[in-house]
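Have a look at this one.
Here the complex is missing a single protein chain, while all its other protein chains stay put.
Then we have chain A:
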Amino acid sequence: MTSRTRLAIFAAVAVLVVLGAAGYVVRQAARQQAAQSAATPVATNDDLAAVTAVPHLAFRSTALGDTYGRVALAPLSDPDGPRTFTRAACERVYARADTAICLSAHRGLVTTYQSHLLGPDWDVRRELPLTGLPSRARLSADGSLVATTTFVYGDSYAMPGQFSTRTLVSRAAGGPSEDLEQFRLLVNGKQINAADRNVWGVTFADDDTFYATAASGGTTWLVRGSLRERTLTALREDVECPSLSPDGTRIAFKKHGDLPAGQWRLAVLDLATMRETVLAEQRSVDDQAEWLDDSRVVYGLPRTGGAAATSDIWVADADGGGTPRVLVHDAWSPSVSR
């Protein structure tokens, strides 16, 4: 082959490849636009005051279009009906009383994340510290305590490139945030000091007590925490992302068991008897569940099959019976305000 032939072939390959890639990008852009304008706009109801006044569900709306990522509300009486959009856009949101915690992303060359406490009108009341990718957010029943969990790149010890978590508890009224990794972790009365301690997925019981997941050396525990004593006491192994029922008797959680890495089943643990019930949901759930009432839990699942990045909120019975069904389409990160 002469060098001229080579150059010609190279030019042809380069032109073909560049045109192909550019064409694909342009077509994707056009399709995104078409999908956005063609997406049946979700039914909306603009009366924010009316829906706030009744028991309702707050969630991140993942319906394609201009409202993608915005926080929306829907009455519990008709959760999949018309939704009311707020002005807040969050990756993860949790609303209680007149307060909401919103973890949001600012996409750019370096994507940054913020943690904001929102007031009754969904305006920013306070900024909280945040490091890493938003994962979980929780408020106490009266909205006075805030917990956030983020994935921090690099906090790993065996594998380069693995991730780990940082969990902060703050008071909505103000003051410094507590890093739960600094609390004393007690397992069977013995203090664990290993530097690979991790804490995530907080659920509040009262002004002082909370439950969370703690992990070290490949084992995870359900821990009961005390903010006053700065302790985490292990209660049981293999419980992740606990969520306390409204009556305070049970905990919904994700259980790893002997499943392949990165898979969990939803289960409910009775705190009095420590008996656990695996729920009817057969798919792997990676979410901190929320209680719809004392007998049903809700959780988000990514929608499989479609190309679009959307998800739905599902509901399952807490006693392990029934069949899970979609509660709200195109939604993520549910929280219930009764």
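Annotations
Assume a contact is a pair of C-beta atoms (placed from the backbone, for glycine too) under 8 Å apart; a residue touches a chain by one contact, two chains touch by 3 or more; residues count from 1.
Following the convention adopted for this analysis, contacts and distances are computed from a predicted model.
Look at the chain that isn't drawn here: its UniProt entry, checked against "Zn-ribbon domain-containing OB-fold protein", "Pyruvate dehydrogenase E1 component subunit beta", "FMN-binding protein" or "MFS transporter", names it "MFS transporter".
Across A:V17, A:A34, A:V54 or A:V124, the residue that sits in touch with the chain not pictured is A:V17. For the chain missing from the display, the contacting residue among A:A173, A:A194 or A:A272 is A:A194, taking the whole complex into account.
For the options A:T112, A:T219 or A:S295, the residue in contact with the chain missing from this view is A:T112.
For chain A, the residues touching the absent chain in the complete assembly are 6, 9-10, 13-14, 17-18, 20-21, 24-25, 28-29, 32, 107-112, 131-133, 151-163, 194-196, 260-262, 286, 301-302, 304, 307, 309.
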